[in-house]
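With one protein chain withheld, the remaining protein chains of the complex are depicted in position.
Our next item is chain A:
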């Protein structure tokens, strides 16, 4: 499941790296963390369930909260496969 986590604006990558270290240290069920310039003030955390994300961000610096609901990986397709966009443009 993919959750959006609110962060201090401009700190998205730093927060992502900090949380990734916490995942490794505490062996949390987090599968990936995504920070993209297209999404200011948010990172995406892919984890087993919401409870895992709550544990992950508890007490974390520069994290403001978890957005209700989840995001589907299909919604992220355009971020993850930028080359496809170029191909579409070239095809006209």
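Note that a residue touches a chain if its C-beta (ideal position, glycine included) is under 8 Å from a C-beta of that chain, and two chains touch if they have at least 3 such contacts; residues count from 1.
Following the convention adopted for this analysis, contacts and distances are computed from a predicted model.
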{"item": "Among \"Acetyl-CoA decarbonylase/synthase complex subunit delta\", \"Methytransferase partner Trm112\", \"Putative methylase\" or \"Transcription elongation factor Spt4\", UniProt-listed name of the chain not shown", "value": "\"Transcription elongation factor Spt4\""}
{"item": "Chain not shown: contacting residue from A:5, A:23 or A:53", "value": "A:23"}
{"item": "Absent-chain interface as seen on chain A, which is shown", "value": "2, 12-13, 16-17, 20, 23-24, 30-38, 44, 46, 73, 76-77, 79-82"}
